[in-house]
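Complex shown without one protein chain; remaining protein chains in place.
Per-chain residue numbering starts at 1, and chain names A and B are given in the order in which the chains are listed.
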Amino acid sequence: MNGNTWLPLLVIASSLLPGLIIFGLAENRVRLRIALNLVGAIVKLVLVGWMLWGTSQGLHYEMRLVLLPGLELVLRAGPLSLLFVSLSAVLWLVTTVYAIGYLEGSPYRSRFFGFFSLCVTATVGVALAGNLITFLVFYELLTLATYPLVVHRGTEAARRAGQTYLIYTVLGGALLLLGTVWLYTLTGTLEFTPQGFLSEVGEEHHFALIIIFVLLIAGFGVKAALVPLHGWLPQAMVAPAPVSALLHAVAVVKAGAFGIVRVVYDVFGMEFASGLGVTGPLAWLAAITIIYGSMRALFQDDLKRRLAYSTVSQVSYIILGVAIAGPIAAIGGVVHLVHQGLMKITLFFCAGNLAETLGIHKVSEMNGVGRRMPWTMAAFTVGAFGMIGAPPVAGFISKWYLGLGALEAGQGWVIIVLAGSSLLNAAYFLPILHRAWFREPPDAWPEEHDFGRKETALMLLLPPVVTALMALAAGLLASAPFSPLEWAKLIAVREFYQP
Amino acid sequence: MSAAFLYALVGMGLFSLGVYALIVHAHLLRKILAINVMGSGIFLVLVALARRTGEAQPDAVPHAMVITGIVVAISATALALTLMLKLAAETGCAELPDEKRE
Partner (left out) sequence: MGAEVSDIPWGLVLILLPLMGGMACFLWPRVTTMLGLVTVFGVALSVAGLGWQILENGVYRHAVGGWGAPLGIDLYADGLSLLMLTATALVGLGVSVYSAAYFRREDATRFWPLWLFLLAGLNALFLSADIFNLYVTLELMGLAAVALAALTGGKDALGGAMRYLLAALLGSLAYLLGVALLYHGFGTVDITLLGQRVESGPVLWAALGLMGAGLLLKTAVFPLHFWLPPAHASAPAPVSALLSALVVKASFYILLRLWLSIFGPLVGEEGVDTLLGLLGATAVLWGSVQALRQTRLKLLIAYSTVAQIGYLFLAFPLAAAAGVTAWHAVIYLAFSHALAKAAMFLVAGNLLRFGGHDRIADLDRVVQRLPLTTGAFALAGVSIMGLPPSGGFIGKWLLLEMALAQGRWDLVVVMILGGLLAAGYIFKVLGRAFTQAEVTHKSRAVPACMEWAALLLAIGAVLLGFLAVPVLSVVGIGDPFGVSGVRP
């Protein structure tokens, strides 16, 4: 074994080990816990950076562990993996800082941060998974690790939300398992391969393959909150803000969307999937989800629920991009994986700040809040414009490529969906911005905490500002080397043009 | 029909009788007796079938089995009787308590 084998394992271990140690820590070991969290997050970032550099030098990182003859756990750093793993590593560091500030003084932090680390471990595992079974292993781990975070507050509402979450995800997991085993009996391999590994499967199995596709998409669609499998997401909003941020921007929903990308590109292969005729319905389902999520968001007064429905809508851009079945749309979909993460995490951080600092939970309470918390609301504004798709924020790039790609693939109807969704996005975000910046603040906030001369605690303020800046940078510097866009282009080329 | 076969048939009959009694009787002492009747039936079968070769010397192995079986049966009966007495002392009735319905 050499370094190339161990590196993917170390990336996993850099959050797994701190997590396991944190479980054993007494509640009052605050400093040690913070140190472990931050060191783990930074080490992971460095390791991922190392892996990126190595891959650009042509090194190949892969680790294999035999579970059963013919069935292996594989961790591998391909382009798609690296995109997602980089996103997770960066956002984990930011969210860790935020969570430390957010949960200061609240009970059961050892448990929280333990599961938090497990959750990231699972996400990174999902990102690096080199075959479907490895993906499944970490995907299920993700379910188990996020459950305690959803029910963290321990209220009856939290328990019920956790139950709903479980019913959806466990059902999804069962469908996924069934699809995976079935696929395995047909092909004898589950290895992710660019342009898929199914072209050898005989004609007589094509109907089975269509059902397997449906099973796999349904399994991943639960976490990606595809309509009608999205019901758990708004309910899971009872969780603390860093959890919502992580769940909605990185871990859970993204794992689902990432799974769909994997299934279409690396299991079925774009060409084969189009041949089966399964991408068209998937595109329609994504389009319906986009519109439905936006419509529901419009009518939510609770800020976090509005953001949750916005997530339902936005994640399906990724799926839409994949399902349009053209290279340019693929770029738009894949790059949105990163862009949506940056923008949505910003919005959730800001929502958490409003709740923690002023006790604001509802949109109707946000009058004039921009004057009280200018930095937070500035970050929020960047995120919101990104979601609407206004240049130069990152969201514009995604929509541009999606639209172009749809035209290139001869699917003009997508433009209508995109335009409609942008209008709806504007309709539910602009009123918030208008309230925050142009209305008079009330005499007293619902529940104000004093932070001296600053608008809120520094550890709460920095993360959204940083992620907002990243979202801006991803849009402004889209054509710079190593930008998410360039990366997405590389992936699209690999899927569509290489023999 | 040889004598051995007749013995074996009687043994089978005893076994069936025991099973029947075990199921229908509620009193534990009767159930324990039924188990013993079943055991005796099997021993009878074993002893009878030891003559399967038709030689003067019957097969010794089934006899060894019967001896072992009797030892086991005595231990089991002792345990069952003790349990029954304890249960009777606890509930005042030497029958199986009804299964609780949730």
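The rule we apply is simple: a contact is a pair of C-beta atoms (placed from the backbone, for glycine too) under 8 Å apart; a residue touches a chain by one contact, two chains touch by 3 or more.
Quick caveat: nothing in here was measured; it's all calculated off a predicted structure.
Only one of A:23, A:284, A:437 or A:451 touches the chain withheld from this view, namely A:23. Set against the missing chain, the residues A:170, A:276 or A:477 yield one that touches it, A:170.
Contact residues of chain A toward the unshown chain are 23, 65-69, 71, 73, 108, 111, 133, 136-137, 140-141, 144, 147-148, 151-156, 158-159, 162-163, 166, 170-171, 173-174, 177-178, 181-182, 184-185. Residues of chain B in touch with the missing chain: 15, 18-19, 22, 28, 31, 35, 38-39, 41-42, 45-46, 49, 52, 60-62, 64-65, 68-69, 72, 75-76, 79-80, 83-84, 86-87, 90-91, 96-97, 99, 102.
Simple rule for what comes next: only the chains that are shown with their structure count from here on.
If you average the CA atoms of chain A and of chain B, the two centres end up 68 Å from each other.
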